[in-house]
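A single protein chain has been omitted from the complex, and every remaining protein chain is retained in its original position.
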Amino acid sequence: MKTIKTCVTALISALLVFSPVAYADKWSDQFPHIKATGDIPGDCSYESMSKKNYKGKTLKINTHAVPVMGEPTALHAEQFAKLTGAKVDVTHTPAGDLYAKAMVPFQAGQAPYDIVFGFSNFINDWRRYLEPVPKKYVEMKQMKDVTPSHIGVASWDGVMYQFPVDGDRHYLKYRKDVIDNPEYQKQYKEATGKELKVPTTWKEYGEMAAYFNGWDWDGDGEKEYGSAEVMKKDDLMYAAFYSRSAAYSKNPKTPGGFFFDLETMKPLINNPGFVEALTDWVEATKYVPPGGINFGLGDEIGSFGGGQTLFSFSWDDAFVAAMQPDSPINNKVGAAQLPGAMKVWNRKTNSWDEGFNQAPFFVWGWAVGVAKKSKEKEMAFDYLCFFANEANHQADIGIGRFGVNPFRNDDFKVDVWTQIGWDKDIAQSYVDTLAQMEQSKNRVFPLRVPGTFEFNAALATAAAKALAGQLSPQAALDEAAKQWEDILNRVGKDNVRKAYAVGVAMEDNKQ
Amino acid sequence: MSKLYTFLKYFFITFWTVFVVAPFLWAVSTSFKDFQSVNSKVTYIPWLDFEPTLEGWRVLIKSPAKGGVDIVEPYFNSIFVTCTASLISIVLGTLAAYALSRFTFKAGFVRNNDITFFFISQRIMPPIVLSIPFFIFLSTIGLLDSLLGLVVVYIVLLMPIAVWIMVDFFNRVPKELDETALIDGCNPYQAFYKVVLPNSIPGLIVAGMFCIIFGWIDFFFAFILTFTEVQLLPVKVVALNSSITPWWSLSASALVSVAPLIIVAFIVERYLSKGNLSGALK
Partner (left out) sequence: MNFKHKFVFLFPGLFVLIGILIFPIIFTIRLSLSGWNSYTPEMNFIGITNYIRLFTDDPRFWESFFRLSFLSVTTVILQYVIGFALAMMVWREIKFKRFFRVIFLVPMMTTPVIMTVIWRTFFHESLGPVNDLLGGLGVKPILWLSDPVIAKFTVIIVEVWQWTPFMFLLLLAGLLSLPKEPFLAAAIDGASPFRKFVYVTFPLMAPISIGAIIIRLIEASKIMDTVFVLTSGGPGTATETSSFYIYIKGLREFQMGYAATLSFTYLVIMIISLTIIAKVLTKLMIKE
């Protein structure tokens, strides 16, 4: 009896001592996920959600495999269930199958899921099956903070179909401990006569990667290599190619289309700009790790995150994974915009415009919508709003494996990142990189037209043939362009033009 | 000569055993690794090469909200669907195979062999083609996302195998057996049940094993035809395949998912040996 009493006293005093230290917030006690900030007031905060009552209702969600996006979905589902009394069923599907998994029932006229996760470039195929985000949510405070480019990515012709929960873009990641190392800078200068610095063009990128390929430059007894890139012919590979092409082909002087010429709908992907990029890329097969030509995104993240390569460029995941406290290259990596080029193709004059050009690629990222045929739309939107509320979002973006990346103005602040253990200058370079991309006026947005998958798959197949040496870059892209013409004819030129105009308007800064 | 043969025999058997076992050993080792031990260099032996962790195994029973997949329920779903579908397929398949082996069918140009081939030809269809029609079919009869629906589909997948194998085995059971039984006063069903069937145990075992295997390892149909209510093991495991691939938990799950079938292998082996002893009329 006495022991119990002691225990109770100890417990009470412990509570008294600790509660002021942690945020004096009943929600962070109950949900340790948000212990860093506590609940942040808002329309979809923990507090507001706890007032909703969805008892007896079920919400069905299809999301990505655990952990990237899958884990936060499930975690917030569990929290949401606790707060509102709803039952939330979550299924997890590999990235490549998310499209089909939702599309098969959609086309059969069913909605087995209330909420479907996918990528933002599915928008054109999916929007007829998705419920537009209600005005109430669009006008919320937490939405006002989302950057214009991410509002644009989630919307179609001004109507928002996808609820912004994540921001994505491609940018360069490099090993700071090599690039900033005076020893190596000297060595590189002696060997090549050039400066070792963060590469600003793809040519520099290639030269540095080739130099640092195939020898042990970090002293761990293993060989290191130049670059890790998504070269495996899968659902993501063409994104890497567009990233490499943007600088050579996105000319601010020739608005009206990056993939097609909006006027004639002639595919542009076999013009010299793209050919130059593919030639670079074929060259890159020489400075990737053995088997690098078969790397998917997972391999790329593993390779760069494991300290095997000097460079990598794609989504945020590799960077945030490398910055996890248990990573061997924690605080040894830097971020920068994708390299540019010293010339850019001008399709109006049919010649190269000399001079530095850079074009950030906004790729596409996680996107999520509510099915039109769902019977629980209100609950579904409440869930998404809760998923992305300030407290959850801040906690999520710091966890690499969650795959939730910055898309709000608030995220581009240094202290958000230093709080989770990043060095200040790294946080600064990361935040600057992202912010510069948002401010650029020479952006490329992903292709979002009917038949997107066919276009991208045709391009990926052609590029893969070039990487494997089956075709020359020019021949490969000519083949892709021919297939694009075929697809255009099947889908209907005007259909594609109408849809493509929406994206071009964003690229040309008309919205 | 015979010494050389014996040597070659044992050499080959050893070689094959190593080849068969190697990926499993690699999976065992990988299942105890973490991101670093997989991605920084090649490592083999726990403690010696890397610090082992149980995380890969824990993921399999953790809830997704904590970054796991929780395969317990899917595991039992898989066992149920596989066993039910296999059982029905074997019963229907064996009956049909007996008919095809013992009686003559004629309808136009169609003969026994053509019917047998019709059964097996169902397996030629790539699964992708069948997935959409099956989806519509099951949604019409209201069996989407249910164990029963999967059983129905798996019967189509498994019965051809049962028919194909059993026709072969029945053909090896001498016809005189059933004829004697019929003369002794059995009706055709008794002849089948009491005389022919007991003499085809090895065939039944083999067919049953194949049904169980093909049911257990199917991923595609289970993937397309279920949503949230029912999940089968392979689908659940593949849901681990995120953009950061967790080699460790995939390895662990590969080992876990093969485990029950190893028991099946032991049973099959046992019956095969017995079948030899009491084998048909020797």
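In order of appearance the chains are A and B, and numbering begins at 1 in each one.
In this text, a residue touches a chain if its C-beta (ideal position, glycine included) is under 8 Å from a C-beta of that chain, and two chains touch if they have at least 3 such contacts.
Small disclaimer: the values here were computed from a predicted structure and weren't measured.
**Q** What are the shown chains that the omitted chain is in contact with?
**A** A, B
**Q** Which one, B:Leu87, B:Ile115, B:Leu147 or B:Leu197, makes contact with the chain that was left out?
**A** Touches the omitted chain: B:Ile115.
**Q** Give the residue, chosen from A:Gly296, A:Pro339, A:Gly365 or A:Pro446, that touches the chain omitted from the document.
**A** Of all options in A:Gly296, A:Pro339, A:Gly365 or A:Pro446, contact with the hidden chain holds for A:Gly296.
**Q** What residues on chain B make contact with the chain left out of this view?
**A** Missing-chain contacts on chain B: residues 5, 9, 12-13, 16-17, 19-24, 26-27, 30, 38-39, 41-42, 44, 92-93, 95-96, 98-100, 102-105, 115, 117, 119-134, 136-137, 152-153, 155-156, 159-161, 163-165, 168-169, 171-172, 178-179, 182, 188-189, 192, 202-203, 205-206, 209-210, 213, 216-217, 219, 233-234, 237-238, 241, 245, 247, 250-251, 253-254, 257-258, 261-262, 264-266, 268-269, 272-273, 275-276, 279-280, 282.
**Q** Contacts of chain A with the missing chain: which residues?
**A** 96-97, 99-100, 103-104, 107, 125, 223, 225, 232-235, 289-294, 296, 302, 306, 308, 450-451, 453-454, 457, 461, 464-465, 467-470, 486, 490-491, 495
Keep this in mind: only the chains that are shown with their structure count from here on.
**Q** Chain A to chain B: how many Å between their CA centres?
**A** The computed centroid separation for chain A versus chain B comes out at 39 Å.
**Q** Hey, which residues of chain A end up touching chain B in the complex?
**A** Going by the criterion above, the answer is residues 60, 62, 64-71, 73-75, 77-78, 89-95, 97, 100-101, 104-105, 108, 110, 112-113, 220-222, 297-299, 301-303, 305-308, 315, 317, 321, 326-328, 401, 403.
**Q** Once bound in the complex, which stretches of chain B touch chain A?
**A** 35-36, 38-41, 59, 63-69, 131-132, 135-136, 139, 144-145, 223-224, 227-229, 231, 236, 238-246
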